[in-house]
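All protein chains but one are shown at their positions in the complex.
Entry: chain A
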Amino acid sequence: MSCTVSMTVNGKTVSREVEERTLLVAFLREHLGLTGTHVGCDTSQCGACVVHVDGRSVKSCTTLAVQANGADVTTIEGLAASDGTLHPMQAAFREHHGLQCGFCTPGMVMSAVDLVRENPSPTEADIREGLEGNICRCTGYHNIVKAVKAGAEAMAGARATPVAAE
């Protein structure tokens, strides 16, 4: 059985006819060609598939596409500015070498952005606990933690700048 699913993905309205059982991650990868979101496990453990649905981080491997019907979805492809400028969290991951093979990275960055949204100045312990749902096999987390801390500071700076200019 198929159904029509419509949502906004990275600012663009999309609509596709899909099987009802289609997962959000399959919708993004197979139907929209947005292959930045990855599948690393089948048990909602690894977090490689994290995207934002209406601003909150969600594991897209455990969400049906129909559940996101009408939602505003952001994937890793939609995080940077339209001119290509990296989001402060992306830039921090690069600066602090918070990625190696890159496979867990999209989910890790999307989780980190949501973590900082909830807690704008996280401690190391907050970051480690907050990323508990994302597995990285390469980095040993050391540089991811540094990157998220720096990314949080940069995001706070970005928010503060217009105020300071007034």
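To be clear about the criterion, a contact is a pair of C-beta atoms (placed from the backbone, for glycine too) under 8 Å apart; a residue touches a chain by one contact, two chains touch by 3 or more; residues count from 1.
Here is the rule we go by: contacts and distances are computed from a predicted model.
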| item | value |
| --- | --- |
| Undepicted complex member, UniProt protein name, chosen from "Molybdopterin-dependent oxidoreductase", "Branched-chain amino acid ABC transporter permease", "Stage V sporulation protein AC" or "histidine kinase" | "Molybdopterin-dependent oxidoreductase" |
| Per the touch definition above, residue among A:Met7, A:Val50, A:Val66 or A:Leu99 touching the missing chain | A:Leu99 |
| Missing-partner contacts on chain A, residue numbers | 19, 21, 29, 33-43, 45-46, 48, 75-77, 79-80, 86, 90, 93-95, 97, 99-106, 109, 124-125, 127-129, 131-132, 134-145 |
